[in-house]
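So that we are looking at the same thing, I have put the structure below in structure tokens.
Note that one protein chain of the assembly has been removed; the remaining protein chains are unaltered in position.
Just so it is clear, A and B label the chains in written order, and each chain counts residues from 1 on its own.
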Amino acid sequence: MVARSKKTTWWVTLPMNNTKRIPIIPLKQKIFALVVLLIVIGLYYLASIATNSSPERLINGIPHIYYFVVDDLIPPNWSYYSRVLPPLLETWNIALLSTSVAVVFCLPISFLAAGNINKKAWLYQIVRFLLNVLRTIPDMILAVMFVAMVGIGALAGVYALFFFSLGILVKLVSETVEAIDPGPLEAIRATGGNIFQIICFGAVPQILPQYVSYSLYVLEINVRASLVLGFVGAGGIGLILRQQMSLFNYGNIAMIIFITFIAVTIIDTISTSLRKRLV
Amino acid sequence: MSQLDINNMKNPKRAKYWWTFTGVTIFMAVLYYVAFTETRLQAQRSIWESGPLLKRFFWDPFFMSEIHAKIPEYFGYMMETVAIAYAGTLMGAILAIPVGFLAARNVGGHFTFVGKAILNAVRAFPEILFAIIFVAAVGMGPFAGVLAISINSIGMLGKLYSEVIESIDMEIISTLKATGASKLQVLVYGVIPQVIPEFSSYALYRYEIDVRSSSVLGIVGAGGIGAPLILAANQRNFEEVGMMLFIIVLTVTVIDLISTNIRKRLV
């Protein structure tokens, strides 16, 4: 920066009737901005070809979507609700159970993944690496794998979302652990406390509110994730959703979507208001 | 009376604490009771017998020439996934700008609630439900995926954008107005330079998430690698599933690395 600004001083000191054009933005910056813009647009051009989604088609698609919603989805088949509620409950149960188990297991792993508690560099790196890989696997693919392992049903969903939410929770909690005030930890270490005492009396009280808050947050995520598990046979409302889609039964689909939307909104609202009070 | 009686000390908050504690315990107990009685959690196979299966997922794909032959095809599907995410995120990131401005308290004025209501409604709607609706409306294929990703990104980014806008330095706005600048000039010279780095950083972050999401959109027919993956799983071709999973993990990791690097430089 400094070097460049020195180079550019020559014209300033020239008399003001000099005819050389003075740029507002230096050429280098202009070229850089142009290149970035071209890359962004070029990639978009390629992507829109690959996905057959030119802006033109996007605009033309809007009426389609509008008429689909107005003509096919509305009105929902209200009487279908009795068939929706049991799988919806199963969806909720999958989310609740997987979150609960993940909440328990994440705590020890989070301390392993926190640099200020786990002082063994090699162990810390291994744990971090495994977690990073885990977090790149989409929830549905975990579901596919667990359906293969334990068979079709809600249990596969619980396993899948357990691992899925474990990845998220450990990341959030270990970051919180790394940000805690080192004072109390030092104090306990100084009185001769072992690592478990340091964790229980020094670290846990400090992270408790965030820990509970993140758990609720992950519950919200899991509720959304569990909606579609049924598409691959891992239980919940996704199963009937897939059935009704293959039958093109839009009244029933609208009903499923409607009830799901309400359920998700209620759970989100409760969870968000609890989280607000916590932190 | 002012003397403390150490043997009979009471925590004044104790009663309230116990009520809360009991309430929460009972509530949780009911939830778990329902969860365990109403959900069939039996396994058809024990998870401890999955050894050979895991080998088929994570080991065999790398040593089978028929799987190797399919890598280019899978890679093509992954590129489609990446493209869905890109087109969707970019669309969403651009459309989120007006919505974000509308929803920002310091700009939207009396219409703030309209913007906030739109954003809240969109965000309450799980992404995959959008995908289902769009697949039904415009047919199977990546186009439905792009629509689903972009509308979901509008919801998520619009909220973040509005928070960025709410945090800008309003003094600069009135300063520029005091030099006689018009509204549009104030926007271009005072507002945009303040928000552009955050906007692009959030959009990139959203792209990282959307790559993950679009790799499963295929399961509901919205394009990308999800479709062949679910097909292979249904046919119990787990080596193929394993190879696709490997490609997904690799691609997502590379994109995360690049994106994180750019984001670090932005703000």
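One rule holds for everything that comes next: a residue touches a chain if its C-beta (ideal position, glycine included) is under 8 Å from a C-beta of that chain, and two chains touch if they have at least 3 such contacts.
The criterion applied here is as follows: contacts and distances are computed from a predicted model.
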Protein name (UniProt record) of the chain left out of view, among "Benzoyl-CoA 2,3-dioxygenase component B", "Cytochrome P450", "Nitrous-oxide reductase" or "Phosphonate ABC transporter ATP-binding protein": "Phosphonate ABC transporter ATP-binding protein"
Contacting the left-out chain in the complete assembly, out of B:15, B:188 or B:262: B:188
Sole contact to the chain not displayed, among B:25, B:44 or B:175: B:175
Touch residues of subunit A, complete complex, unshown partner: 1, 4-6, 8-9, 12-13, 16, 21-22, 24-26
Residues in subunit B touching the chain absent from view: 169, 171-172, 174-182, 184-185, 188-190, 193-194, 196-197
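Operating definition for what follows: only the chains that are shown with their structure count from here on.
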Inter-chain centre distance, subunit A versus subunit B - centres from mean C-alpha coordinates, in Å: 4
Residues of subunit B touching subunit A in the complex: 31-32, 34-35, 38-47, 50, 53-54, 57, 79-80, 82-84, 86-87, 90-91, 124-129, 132-138, 141-143, 145-147, 212-213, 215-216, 219-220, 223, 226, 229-230, 233, 236, 238, 241, 245, 248-249, 252-253, 256
Complex contact set, residues of subunit A against subunit B: 40, 43-44, 46-48, 50-53, 57-58, 61, 64-65, 68-69, 72-73, 89-90, 93-94, 96-97, 100, 132-133, 136-141, 144-145, 147-155, 158-159, 224, 227-228, 231-232, 235, 241, 245, 248, 250, 253, 257, 260-261, 264-265, 268
